[in-house]
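For this depiction, one protein chain was excluded, whereas all remaining protein chains were kept in their positions.
Residue numbering begins at 1 within each chain, and the chains themselves are lettered A and B in the order written.
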Amino acid sequence: MNFKGQHILSTAQFDKEGLLEIFEEAKKMEKVLQDGGSDVLSGKILATLFFEPSTRTRFSFESAMNRLGGRVLSNADMAATSSLKKNESLEDTVKTVSKMVDVIAIRHPESYSVEKTSNFSNVPVINAGDGSNQHPTQALLDVYTIWKEKGSIDGLTVGMIGDLKNGRVPHSQCDLLKHFDVKFVFVAPDALKMPDEIVKELKSVGKEVVEGENLSELIEEMDVIGMTRVQKERFESEEEYLKYEGIYVLDAKIMDKAKKDAIIVHPLPRVDEVSVELDSDPRAKYFDQVGNGVVVRMALLKKVLGY
Amino acid sequence: MNFKGQHILSTAQFDKEGLLEIFEEAKKMEKVLQDGGSDVLSGKILATLFFEPSTRTRFSFESAMNRLGGRVLSNADMAATSSLKKNESLEDTVKTVSKMVDVIAIRHPESYSVEKTSNFSNVPVINAGDGSNQHPTQALLDVYTIWKEKGSIDGLTVGMIGDLKNGRVPHSQCDLLKHFDVKFVFVAPDALKMPDEIVKELKSVGKEVVEGENLSELIEEMDVIGMTRVQKERFESEEEYLKYEGIYVLDAKIMDKAKKDAIIVHPLPRVDEVSVELDSDPRAKYFDQVGNGVVVRMALLKKVLGY
Partner (left out) sequence: MNFKGQHILSTAQFDKEGLLEIFEEAKKMEKVLQDGGSDVLSGKILATLFFEPSTRTRFSFESAMNRLGGRVLSNADMAATSSLKKNESLEDTVKTVSKMVDVIAIRHPESYSVEKTSNFSNVPVINAGDGSNQHPTQALLDVYTIWKEKGSIDGLTVGMIGDLKNGRVPHSQCDLLKHFDVKFVFVAPDALKMPDEIVKELKSVGKEVVEGENLSELIEEMDVIGMTRVQKERFESEEEYLKYEGIYVLDAKIMDKAKKDAIIVHPLPRVDEVSVELDSDPRAKYFDQVGNGVVVRMALLKKVLGY
């Protein structure tokens, strides 16, 4: 795939070849980090425009840019501090910033907002999360983690557990994993199960999909245990949220039933759906994912800037 | 003019020679950008202290500093996060910061505040906007845009349209353009017209000044069409503001009457006083001004730091 000058807006942009290209580049970046970084993006500037604060994602992009010798202009809280208060359109804001930098990472609470505004930028725009819609670099780092830890993706059974209805993370993961020979196991209460259209799409491209509610049974065959946070902010009421809060908790007891070489992935932040007692379990990869996020974003920044 | 070690506080500091010196340097900076930036300010640090958030202006200074290899310490919202909350004086704050960096850009909502505090800094202070008083780098980039687009400034007819009473932008532009052989055309309703003392001063130095309310007639002779936003935040009441909101709107129809080689300048953000349908009109230069702002600030940073 040709990434140079491209916006990165959605997981739908990636085919298998493109994914493996990013993953191979990310692996090279791990070596670059061990060697103390690089100067390949020296002279280039990334702007991070976060209309919804996220220190983790912002720092990951900014770390990636700095590790490659690039510079960063940062706005951690655009909603509080930008000209949008003077009624400037998001399009004008993005167009303006694009005249001062070489690449822009945008996080915005509204679905599709990043895609719409990217048309007004003359530099590549990377979607750093747009509401419940997409967060493609998170999905890339999730799948990169699987690829790196398990050696390859084909042949694996991948479990996704929790709020599969509202979570953009499992949706995006499906969108990438469908390019591989993967069996899906979805574990969710009926009200929070994976949307039908996603299940149908996976089956239409020949994937095996198992759905159920019983985690302690279904965990046994998983090579990848994908936990997600039940996202309070996506529920309509506190009451509705409390019904499902803590419905699945991964702890040492349940992990006894899991494969010895399974891996646990989680996008973080976690609340209590993954017990801290698992942090020292060698199968827990969620904090390693943070480092994987940096190298995946290094790879992407390099590619979209044409290096 | 000797800029080394100087504070940049007001458009009144610039004479014609000084302006042309900055413009020639800014033009060189366009070449530097094309060549991938410079390291001339390597080891130098700019602090941006914004007591009133402005992503556009802050990013412009920070982009300029980074493009020259310098570094930036950034406070996007001093009012919310500084020791002023502990009753520290602005003078002490600026003096403190001046001990840690090489140059400071300050934006503050109070008129003359930047000038007053600059006495306490032992490094150059650049006024990045102090209330309704001054925003000299904005005026410099406006006039640089005219100089660059039209080849020279002498002989031009420059129009200014909108809230000419409260807008610091048109006031500052007059203060710079008076050094050139320019005819001024001011278009405003009576209640928002250019202050008498500015008109008198322009006439006293031999400038021709035309004033009127009818944009569609007066636009015909303009080489430069200077639109300004009616600034809600400068009005005493919402009611008073609404009287004049949208009083002049530049759109394709009215631009039919303008010269084919006129240029439209606007400081941004715009609300609706310039129709988006004009964004693709080759005469529209307001988004190019953003890039011009970066090179003008590169030129200034270089000069005040003695390079």
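We take it that a contact is a pair of C-beta atoms (placed from the backbone, for glycine too) under 8 Å apart; a residue touches a chain by one contact, two chains touch by 3 or more.
Predicted, not measured: the structure shown is a model, and the values here were computed from it.
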Which residue among A:Gly18, A:Gly37 or A:Pro189 touches the omitted chain? A:Gly37
If I consider the whole complex, including the chain that's not displayed, which of B:Thr11, B:Ser60 or B:Ser74 touches that chain? B:Ser74
Chain not shown, touching residues in chain B: 42-43, 45, 47, 71, 73-76, 78, 80-83, 86-88, 92-93, 95-97, 99-101
In terms of residues, what is the contact footprint of the unshown chain on chain A? 36-37, 53-56, 59-60, 62-63, 66-67, 74, 76-77, 229, 232-233, 268-271, 287-288, 290-291, 294
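The criterion applied here is as follows: only the chains that are shown with their structure count from here on.
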For the two copies chain A and chain B, what is the rotation angle that overlays their Cα atoms, in steps of 5 degrees? 120
For chain A and chain B, what's the span in angstrom between their mean Cα positions? 40
